[in-house]
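All protein chains but one are shown in place.
Each chain carries a letter (A and B) given by its place in the written order, and its residues are counted from 1.
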Amino acid sequence: MQSKFFHEKLLKAMHRGESVPFFESRTWSHPEVPEDLARLRREAPLVHCITNGVVTNFTANVLLALGASPAMVETIEEVADFVRIAQVLLINVGTITTRDAEAMFEAAAAARETDTPWVLDPVAFGALEFRSRIVRELIAFRPAVIRGNASEILALGGETGGAKGVDATVSSTEAVQAAVALAAGSGAVVALSGEIDYITDGSSVIPVPGGHEMMTKVTGMGCTLGALIAALLPVTGSAFRAATAASAIYAEAGERAGRDARGTGSFAVSFLDQLSTIGTEAAP
Amino acid sequence: MQSKFFHEKLLKAMHRGESVPFFESRTWSHPEVPEDLARLRREAPLVHCITNGVVTNFTANVLLALGASPAMVETIEEVADFVRIAQVLLINVGTITTRDAEAMFEAAAAARETDTPWVLDPVAFGALEFRSRIVRELIAFRPAVIRGNASEILALGGETGGAKGVDATVSSTEAVQAAVALAAGSGAVVALSGEIDYITDGSSVIPVPGGHEMMTKVTGMGCTLGALIAALLPVTGSAFRAATAASAIYAEAGERAGRDARGTGSFAVSFLDQLSTIGTEAAP
Partner (left out) sequence: MQSKFFHEKLLKAMHRGESVPFFESRTWSHPEVPEDLARLRREAPLVHCITNGVVTNFTANVLLALGASPAMVETIEEVADFVRIAQVLLINVGTITTRDAEAMFEAAAAARETDTPWVLDPVAFGALEFRSRIVRELIAFRPAVIRGNASEILALGGETGGAKGVDATVSSTEAVQAAVALAAGSGAVVALSGEIDYITDGSSVIPVPGGHEMMTKVTGMGCTLGALIAALLPVTGSAFRAATAASAIYAEAGERAGRDARGTGSFAVSFLDQLSTIGTEAAP
């Protein structure tokens, strides 16, 4: 358990007066989150998604529920044009092929050229050679945020995460140091997902606890969190704030959904219900 | 607001005794719709879907709920064979690639050759050059119905719709004239989706109001409406009737689903529930 260490580090950062957002034990306590949510619904940013085939439908529904405008434009003939239209780009390598990789490089290059912020989700990095090489090359195009689970972040941060597939086999707390190293080395904010989410820019680390264990039993919870981070990038103008707000929203919606779910099916439905109403309720 | 103009036009058409189906303010008032629904469940037409990856699952579930028999056969090696087996074809360009386009041309040519009716859904036409060119070429294969939102129909009808992605940025009422022009020019019935749906064959225009605002927050509502129009084509034998009945069914199911939905997740579930029971209830 490294949480004590990081909690201390966090307290030190706060003592130095660093103006990073902070969520104490309860995710909803941060006053900026409702503000970010309201702006997301008002501005409805167009989110260009190049994501894996397993989660395209769920990703679109998550973004629509939160008021964003998703568009899945994935073919090499169109991605560069669409980067110029959209406010932000998501690249998720979950079911990547050689042809997808070409489109991703094209999109990432266009994003770099047009200063369009983008999020990289390195699904199963470290478990498979082919995608790992592509992810390394994509990072050179400087994503604003890299979102991954502990296995992926450990492998990206230079350690072996014991990845056996797409699911993390170690706890997020064990991967915080790798996340800090990855953020420092890549220049991206790293959003490390797990029982506790950790957001880091390489100097500060923000833990975001909360959520519900059923989130690990519904496919695409991590992938769609990456999409929400993307949606919040143009709205907040800050990679750190977008990533922390996204984790806080997911933690809260997950807890709410867990209250009346009778299993993983109704949990996923209720999770979308929560996302579509969260932040629109009157303040208590 | 052009609705007054179109309402007058509609009344004039009716005065001329044109035998187009008509839905007054309440979609369910048209007596042919329950009849079409019953025939759909009885005949279970095989609907050949070449659609986008975001909505394949939802499309299949919508068609199954209504008693049709969906089949997603999308590869160039099989589409021409399958057009010969299926009763009707749907082509939706939502996530089109060059290879998909080849399969679509093959399928559309086979449909033309075998007199199989087909529906074209020109997702994001006008926003992206690549797909816009393909859609123009597909229209030459004479779809029975073109279904789109206001941005797409405006762009297809010759005006710029200010499309920013896959979502319409103008109201359907503003695109009715473009829909009429497109129908007259292409020979297809045009089904224009929005807060009010409009169906036109180039001379008459039928408004179908109703539905629920959450329909804009669930991905694939427009795409699956196109699939339902396709399913109704062989059943009704009329492109106009199929498109109006489909819009009426969607409007009614959307209103019913909206009554007990707690958010967009449960709305989508309830929408499928409504589709799977609509028209099977005893007449009031």
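The criterion applied here is as follows: a contact is a pair of C-beta atoms (placed from the backbone, for glycine too) under 8 Å apart; a residue touches a chain by one contact, two chains touch by 3 or more.
Quick caveat: nothing in here was measured; it's all calculated off a predicted structure.
Interface note: of A:V55, A:I146, A:L182 or A:I229, the residue touching the hidden chain in the full complex is A:V55. Even with one chain removed from view, subunit A keeps its contact list with that chain: residues 52-55, 57-58, 94-98, 124, 127-131, 164-167, 214, 216-220, 261-266, 268-269.
The set of subunit B residues touching the chain not shown comprises 46, 53, 56-57, 60-61, 64-65, 69-78, 81-82, 85-86, 99, 268-277.
As a working rule, only the chains that are shown with their structure count from here on.
Centroids of subunit A and subunit B (each the mean of its C-alpha atoms) stand 35 Å apart.
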